[in-house]
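Inspection log for the structure reproduced underneath, given as structure tokens.
Every protein chain but one is kept in place in this view of the complex.
The block that comes next holds chain A.
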Amino acid sequence: MATAATRDTAGTTAYGTPDATGDTTAYQRAFDAAVAADDRIEPRDWMPDAYRATLVRQIAQHAHSEIIGMQPEANWITRAPSLRRKAILMAKVQDEAGHGLYLYSAAETLGVSRDELLDKLHSGRQKYSSIFNYPTLTWADVGAIGWLVDGAAITNQVPLCRCSYGPYARAMVRICKEESFHQRQGYELLLALSRGTPEQHAMAQDAVDRWWWPSLMMFGPPDDASQHSAQSMAWKIKRHSNDELRQRFVDICVPQAESLGLTLPDPDLKWNEERGHHDFGPIDWTEFWDVLKGNGPCNEQRITQRRRAHDEGAWVREAAAAHAAKHHGEARHTGQTGAARA
């Protein structure tokens, strides 16, 4: 936390752990004050163990979602119907890998390693967003993911740019800029289809029909069933409740669907003058919990592919490590990776 009280003159935290008596009261008070003042908590600041654990869980799950989320879209890279669309899609999938890297770095500031987190993903001990367990069956799904899935992600993530943990908030600022771009591209893809041939229009409508409800589920369980919400809001990790964000998203999407010339698959969807919001139909929470438990259409496929990529790449990572060990101390430029430019 960037308060003078907790930092020495060099600008680093004067103390990282409670004193020998284990009394954390003073630290807790300083932490609470920093959160209350909307200060940012930084990696070397004291923080409650539960705050650290919550952030590790949330940031890791967020990073995993970026990485698993590459799969449904990469599924269409080799079949993209024009070179312009292919370039846009490749750039998007590349951005997602980059977002994964930012987020693993943010998680690492909390004292976990990327390898450890990947291991938890591969063994099913950590989750990723339920949305990526749905299949991309047509080209229009790429547009629906951009418009609805990225749209929902942005609605969720913009408030995270003000999250109390500095490294996470800063990662979100960069990610949200790129995500907004992807979302506009997805919308524009759907618009081209909607205004195209009757077959293309039908393809766009079918995709929206299949992705609408899973997108609403991205905001998580309803407020009365969300176990982490209250604490996360008190810590200012979260700024709005699941249901608030979901409502905001529905209100944004309705006029967009109209201008796309597509309908949303909800007979109960209508403007409520009194509330100043759109009412919408009930979400199938049984499906949500099923997908979360691993029984969605693609859970098995997604994790198997991720594990396979990791396992089949082991010899490459071992080679890089062996090479680095042999040539330790040589000019640094020989160790530069391709990603340095990207």
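The rule is short, and it goes like this: a residue touches a chain if its C-beta (ideal position, glycine included) is under 8 Å from a C-beta of that chain, and two chains touch if they have at least 3 such contacts; residues count from 1.
Assume contacts and distances are computed from a predicted model.
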**Asked** Considering the UniProt annotation of the chain absent from this complex, which name among "Light-independent protochlorophyllide reductase subunit B", "1,2-phenylacetyl-CoA epoxidase subunit PaaC", "Energy-coupling factor transporter ATP-binding protein EcfA2" or "NAD(P)H-quinone oxidoreductase subunit 4L" applies?
**Response** "1,2-phenylacetyl-CoA epoxidase subunit PaaC"
**Asked** Among A:I41, A:M70, A:A106 or A:A257, which residue is in contact with the omitted chain in the full complex?
**Response** A:M70
**Message:** Considering the complete complex, identify which of A:A36, A:V173 or A:A309 is in touch with the unshown chain.
**Reply:** A:A309
**Request:** Return the single residue from A:V93, A:C163 or A:I303 that touches the missing chain.
**Result:** A:V93
**Prompt:** Please identify, in ascending order, the residues of chain A that touch the omitted chain?
**Reply:** 67, 70-71, 74, 77-87, 90-91, 93-94, 97-98, 100-101, 104, 139, 189, 192-193, 196-197, 199-200, 305, 308-310, 312-320, 322-324, 326-327, 334-339, 341-342
